[in-house]
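One protein chain is absent from this view; the other protein chains keep their places.
Chain naming follows the written order as A and B, and within any one chain the residues start at number 1.
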Amino acid sequence: MKRHFRELSVTATLLLVLLGMAVFAPAFFQPQPLLSLVTREAPTLIVACGMALVIICRQIDISVGSQFSVCGIGAGLLAARGWPLPLVIGAAVGLGAVLGAINGWLVAGLRLPSIVVTLATMVTLRQGLNLGQQGAFVNLPDKVQWFGLNQSAGQWVLVLCSLAVLATLGLALRHWPAGRQVYAVGSNAEAARLAGIRPQWVTFLVFVLLGALTGLAAIMNVVQSPQVQPLAGAGLELKVIAAVVVGGVAIAGGRGNLWGAFAGLLLLACVSPALTHLHIEAYWEKAIQGAIILLAVVADGVRQRRSGP
Amino acid sequence: MSAPDAPAGWKRLFLRYEMLLFAALVAEWLLFHYFGTTTNRRGVVVGFGTMDRQFDILRHSCEIGLLALALTPIIITAGIDLSVGSLLGLCAILFGKLWFDGGLPIPVAAGLTLLIGALAGGLNAGLITGLRLPPLIVTLGTYSLFRGLAEAITHGAVTYTDFPTSFLFVGQERWLGLPVQAWLFALVAVAVWLLVHRTVFGRSFRAIGFSPEGARYAGLPVGRRVALAYVLAGLIAALAAIIYTARLGQAKADAGTGYELFAITAVVLGGTSIFGGKGSVTGTLLGVALIAVLKSGLATLPIVIRLNAAEEISGLLTGALLLAALTGSVLPKILSSLRSHRQAG
Partner (left out) sequence: MRALRGVDFDLAAGEVHALLGENGAGKSTLIKVVTGAHAPDAGEITVAGRTVHGLTPTLAQQLGIACIYQQPALFPDLTVAENIGLRLEHGGATRRIDWPARRARTADLLARVGATIDPEAEVNELSMPEQQLVEIACSVGAGARIVIMDEPTASLTQREQGRLFTVVRELRTAGVGVVYISHRLEEIFALADRVTVLRDGASVGTHPVAAMKEADLIKLMVGREVAQLYPPAEAPPGDVVLDLKAIGCTASGVRGVTLELRTGEIFGLAGLVGAGRTELARVLFGLTPADSGEIRLNGRRVVIPSPRQAIELGIAYVPEDRRRHGVILEMPIAQNMTMAVHRTIFPRGWLRDGAEEALALDFIRTLAVKCAGPDAPGGTLSGGNQQKVSLARWLATKPRVLILDEPTQGVDVGAKSEIHRIIRRLAKDGLAVLMISSDLPEVLGMSDRIGVMRGGALATVLPGGSDAHTVMAAALGQETNKGAA
């Protein structure tokens, strides 16, 4: 109970918000808009899973938004050239993994601080993409949207797919030694080394995994519309980090789980529709997200101070 | 001692990192001057080699330069502030609102804006030193908060314009031969240089950056000194917001988006260690100049004009430059560890 205080409190807040919506804005619960909302958040969830791993490992990656855009555009270009969809998916995931490996090498190999490294790769990728694409959209062949299915079937595929990733990673993180090693490295890298774990290698791999997941998320975003926008991932990093931190993953590493990240993401995802339904202007969304991040870290800080020496 | 390594001879002087940067800056400038200057059909010199272009570079580098100056003390204390760009946006909006909606005279509005900037910096400082939270995540939160507030206040659409010409003078005219904001920038640069290199505050920043515990054992007020750096950053970001508004003649919510990256790049490029302790304001200024000349110079190259992608290419090169500077900063450490490894093995 005490261990999962944070996850439970976020879940409780989420339920409270949903309850409030049920009372004040029951229109929120109409099945079709709700499915659309969840579908829109599905790619974000996948990136959040990867980000949770990176943060548990005591690192951070703020270049995911740019990676997302690059993978999306890359996939779109390949699809437009007539590549079959499975190959396009594979290529996007592979491209993401390569981008993640670059970050991972700089952080784990050269031992540079991840915040500055990923800040640099964020802007390099973004500007490189702008240079190559000049802001142009990529038009996709017909059969790509919703994997060639009808819309609601496609939406269900995406939602189930993201939940499957969540469940798999969540279970692996909980029940596989490989997953526990991520916690070990984030909690005490020196003790991990003494226990026969290679911290730099684990760090590298979580970055690669995050990149691959970002590639997958990009594909899941691509199939939702007939065109790919180069700006699709702008600001994604903030949303994802906010969700993960709010969900109880400690920025100092070693703590938190994917369930918390999931609940945190849903909570933040509710902000925008809740604002609309409660007739508050949507421009407040970013400010509220920032305030939620600050609240979450302040709560952690206060709790640690009280329990600490 | 202005710098820890007082030159013992001309060799030390010329091998200093700042000299290297200066040489790179001169080379860059000459390169752009050579390739970026042309004569148009009417026989007028256009492109990089004109005085107007040089003033333009100065004008454009002021805001990012100010943010870089604000970040230098913070990074010397081994901290980071991602929120300065967002704070610039928020302050620009509030300045416009205070003047336009609040009906305050420009000087009063400017004064209040500076105060707001300092308070916002104080928020960062309080969370970082009071609750001992990591600067990274605190300023990531305020990065979102400040920008979000700017968007909320303007509903994402309102821009404040029609400022009086007496105010636009600050951003668009010249005084004593130089753009007005360049004088302001120079003033702040001198002040920050003095603070970092000539006062006990700068000395404490260094000590804290090298070893916060060591600084505490020496009786230095670690929390207060770190807080000062963040409050100062807020103040300078507010000043940058006012100059930004004066240069463009309008205040909007997306002012300064992404500036934090350019500022951090300039600081790291200028030789300030991201791990704290080492750093110089002179280096930061050279870093700013290097980036500003790059940005402006690229726009004058024929090939870039044909591609119409000056913004993108300069962004790309800045990011790559930051990566190169970071890698370069750890290279000696890696090489020496490899060497000792080989000797031990």
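Side notes on the structure shown:
Definition applied: a contact is a pair of C-beta atoms (placed from the backbone, for glycine too) under 8 Å apart; a residue touches a chain by one contact, two chains touch by 3 or more.
The structure displayed is predicted, hence computed values, not measured ones.
When you scan B:Thr161, B:Thr199 or B:Asn308 for touch with the missing chain, the hit is B:Thr199.
Interface residues of subunit A facing the missing partner chain: 3, 172, 175-178, 180-181, 183-184, 186-188, 190-192, 194-197, 250, 253-255, 309. Listed here are the subunit B residues that touch the chain not shown: 1, 4-6, 197-204, 206-207, 210-211, 213-221, 277-278.
The criterion applied here is as follows: only the chains that are shown with their structure count from here on.
The distance from the centre of subunit A to the centre of subunit B, each centre being the mean of the chain's C-alpha atoms, comes to 30 Å. Of all residues in subunit A, those touching subunit B in their complex are 60, 62, 106, 110-113, 115-117, 119-128, 130-131, 134, 238, 241-242, 245, 251-252, 281, 283-291, 293-294, 297-298, 300-302, 305. Across the complex, subunit A is touched by residues 80, 127, 131-134, 136-138, 140-149, 151-152, 154-156, 258, 261, 264-265, 268, 274-275, 307-309, 311-316, 318-320, 322-323, 326-327, 330, 334 of subunit B.
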